[in-house]
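Here the complex is missing one protein chain, while the rest keep their positions.
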Amino acid sequence: MIIEVLLDGDESPRRYRVARNNGDVCLRRLGDKGNGANDGELVCLDWRTPEPRVYSLLVGGKSYDVHIDENANDEEALELHLMSRVIRARASDARKRRVVKEDGGPDGPVQITAPMPGRVVKVLAAEGTAVTRGDGIIVLEAMKMENELKAPRDGIVASVLVEEGQGVEGGALLATIE
Amino acid sequence: MIIEVLLDGDESPRRYRVARNNGDVCLRRLGDKGNGANDGELVCLDWRTPEPRVYSLLVGGKSYDVHIDENANDEEALELHLMSRVIRARASDARKRRVVKEDGGPDGPVQITAPMPGRVVKVLAAEGTAVTRGDGIIVLEAMKMENELKAPRDGIVASVLVEEGQGVEGGALLATIE
Amino acid sequence: MAKIKRILVANRGEIAVRIIRACRDLGVEAVAVYSDADREALHVRYASRAYRLGPAPAAESYLRIDRLLEVAAESGADAVHPGYGFLAENGDFARAVIDAGLTFIGPSPDVMESAGDKNRARQIAVAAGAPTVPGSPQPVEDAATASEIAADLGYPVMLKAVAGGGGKGMRRVDDPADIESSLRSASSEANSAFGDGRVYIEKAIINPRHVEIQILCDEHGNRIHLGERECSLQRRHQKVVEESPSPILSDDLRERMGVAALAIATEAGYTNAGTVEFLLDEKHDFYFIEVNARLQVEHAVTEMVTGIDLVAAQIWVAEGNPLPWKQEDVRLRGAAIECRIYAEDPANGFSPCPGLVEGLRVPGGPGIRDDSALYEGYEVPIYYDPMISKLVAWGPDRQTALSRMRRALQEYKVVGIATTIPLFQRIIEDPAFIAGDFNTGYLDELLQDGALGPDHDRHAEIDDIAAIAAALHTFLREESRAFQIRGGATSAWKISGRNSSLRNFLP
Partner (left out) sequence: MAKIKRILVANRGEIAVRIIRACRDLGVEAVAVYSDADREALHVRYASRAYRLGPAPAAESYLRIDRLLEVAAESGADAVHPGYGFLAENGDFARAVIDAGLTFIGPSPDVMESAGDKNRARQIAVAAGAPTVPGSPQPVEDAATASEIAADLGYPVMLKAVAGGGGKGMRRVDDPADIESSLRSASSEANSAFGDGRVYIEKAIINPRHVEIQILCDEHGNRIHLGERECSLQRRHQKVVEESPSPILSDDLRERMGVAALAIATEAGYTNAGTVEFLLDEKHDFYFIEVNARLQVEHAVTEMVTGIDLVAAQIWVAEGNPLPWKQEDVRLRGAAIECRIYAEDPANGFSPCPGLVEGLRVPGGPGIRDDSALYEGYEVPIYYDPMISKLVAWGPDRQTALSRMRRALQEYKVVGIATTIPLFQRIIEDPAFIAGDFNTGYLDELLQDGALGPDHDRHAEIDDIAAIAAALHTFLREESRAFQIRGGATSAWKISGRNSSLRNFLP
């Protein structure tokens, strides 16, 4: 299986060939072109899952405790906690990912949903607005605080489904970006 | 359902009629003869299970956190932890319990098994010995310590299946008492 | 007054648990109250008694004075501890408790109301001879007066809401030309936030630190202070990290601030525990800002360095007992730091993250104290303040306290909900923070600088391991999906892992 991992802040993904080898999981980092050139060392991982979502890895004598959270709506979006750092990443089966792309996956429309029940305080970007990643779209008040919901990627605000002052359920679709 | 609860140290069991009542679980303590005379107040319990094996009970305004362990080999044998005390008890569906008894249940032969892997250091009671509850039957060494396995009730040692010095697996049958 | 036997804890969450623990330590019964969202909360389970107040919204449960008094009567409580937040500084509540013949564990209602009124509190401080921020003690009505006062004080000045708090209705004015428009907008904001548009003017203190003095006063006129807390690490005027002692206070300055705080307490006729808050400017001159007439979130750092249990002391004093300590008995040992852990996602604009705590590993070992309301299986409700735990580290010196906090943050695992732990991990590695070189603007600046962004301080080893772990995780998920292994993916993974107990580097 070829797994692509894009660390948040990196320009291009890292590519790994991952396979079972007599029960072990072994992986090799591939060159950017995936043609076998520039391939890394084959590493058979010493790993355990002592607690849910926590991997204990021993690599080159070093011990790492890695806690991985998947985004509830997007299993490819990972948040990794290790060595007092948080690294966000996207990781996917490369073949599967290409299929998804053709279906209009990650590059297709993106939905902005309410992370919890609350009240829409402000709509920051009307339908038709061009937005860049990180721009605020909607301000939601919940748990006594205002939360700005941001554009996860560049695009155009295709629809806004709520009005200011409206109460919404958790998970409710608020807007889409194309 | 009639539930019988015998607290360790008590002479006779307490008997409760337990039933659903519009979703609630309600119970009433019965008189010793179970004829409805001397019955206690009907109590509909305010209970939750916030953690595995832990019940949060609110009774008469008081809050109790009760942790209940079942014996792995005998689900009717309970160990209850509450208010810094440990109470051991036997609790069973009265109807079911009678059936078991006829089959030769709790009053029938009792097996002494190894609670963990170890080595038999000493056999304290040979076959045919009359024993009373609490008498040592076998000394097992495990985790660097000697553990005396005791007779859970009065009876005769019907069989001893191990010899001194023998290594045994966890759960191995060591002796029976009839 | 008689010994208190049964305390109604009119609060929830970690502070209710904290107070219940003090009750247990003293052999006093604790009565918990709960809303429908909190039936399984730890404070209900740890209390001796527990009573339902009402539906989940605070206005229908924790803020209902009538229900609280009913429960106090029904449960036979003889005292009430308000915690902080909710009704903790509500004079009407304190008065109702006292009128019902119960002991209110806190200052008297009148003192509480004086402390809550900014103007009145300032007058008390002035009368006590404590330095206050230069400015008008009275609300200003028109722009002309405002201009005049501001010119007298010298720019920059601050406009502040009389009824205010939390930064609402607050404006800094640097240019005389802006005074009129700023006054208008501050007043309008204050009016919509508090229903009271009155605004007053103070000289702006440049790059201040927030340093506060913990005081403890009995009903016999004995008053002591327990040193200071450094609370300059604030996000949008909310304290985030606190420590004691302050990394910059000299013994002399501590003494002078303590004396000022006690003078204010004397002037106010203050009883029980309280906090006198000051701003400290770059020349280390200090200015009174307000009195918090209650226990504070950050009280634990004072407890760690003084060895004094503040909640137990509150109860002792509320019983009418004289303080068992004189000022010279209060000795600070070492240093303590607290991180307020919130169920918020710092990577996502600190949006609240209520939900199920699926996994929990609490840090331990030397110097670590965890005051939390969490357990594995607990569901953080959406209705209340999202603070879920206060993690405190003590060390014989500040450096050791920080090291232990760093270690504890790394050990702390809350699975299932996002928390602000990553924020603290970032702060505690920041050179300015480690050097003690910060003020109340520090944290907002740090966050603006992308301190939690993807490009912060990349580390090749961490990146490599993160990428490998992400690849492994994805491989295992896809593999288990392909195999459709019965019993759930996790257990299948665990079995797979066990086969690979030897680390191999194959060709």
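Letters A, B and C mark the chains as written, and numbering starts fresh at 1 in each.
What we mean here is this: a residue touches a chain if its C-beta (ideal position, glycine included) is under 8 Å from a C-beta of that chain, and two chains touch if they have at least 3 such contacts.
Not measured: the values here are computed from a predicted model.
Peer 1: For a quick check of understanding: of C:I98, C:V126, C:L253 or C:V362, which residue touches the chain that isn't displayed?
Peer 2: The one listed residue touching the chain not shown is C:V362.
Peer 1: Considering the entire assembly, which residues of chain B contact the chain that has been omitted?
Peer 2: So the residues of chain B touching the missing chain come out as 1, 3, 5, 7-10, 14, 16, 18, 20-21, 23-27, 41-49, 51-55, 57-59, 64, 66-69, 75-76, 78-89, 91-93, 96, 115-117, 142-145, 147-150, 170.
Peer 1: Can you name the residues of chain A that touch the chain not displayed here?
Peer 2: Answer for chain A: residues 48, 50-52, 56, 58, 61-63, 65 touch the chain left out.
Peer 1: For review purposes, identify every residue of chain C that touches the missing chain, sorted by number.
Peer 2: Residues 17-18, 21-22, 24-27, 36, 39, 46, 52, 300, 303, 307-309, 312, 333-334, 359-362, 364-372, 375-376, 395-396, 400, 403-404, 406-407, 410-411, 501-502 of chain C touch the chain absent from view.
By definition in this document, only the chains that are shown with their structure count from here on.
Peer 1: Where the centre means the average of the CA atoms, what chain is farthest from chain C?
Peer 2: B
Peer 1: Could you grab the centroid distance between chain A and chain C? Build each centroid from C-alpha atoms only and quote it in angstrom.
Peer 2: Centres of chain A and chain C (C-alpha means) sit 32 Å apart.
Peer 1: Averaged over CA atoms, how far is the centre of chain A from the centre of chain B? Could you give it in whole Å?
Peer 2: Comparing mean C-alpha positions, chain B is 50 Å from chain A.
Peer 1: Between chain B and chain C, what is the gap in Å from one C-alpha centre to the other?
Peer 2: Whole-Å distance between the two chain centres: 48.
Peer 1: Using the touch definition from the top, which residues of chain C touch two or more other chains?
Peer 2: Residues: none.
Peer 1: What are the residue numbers in chain A that touch two or more other chains?
Peer 2: none
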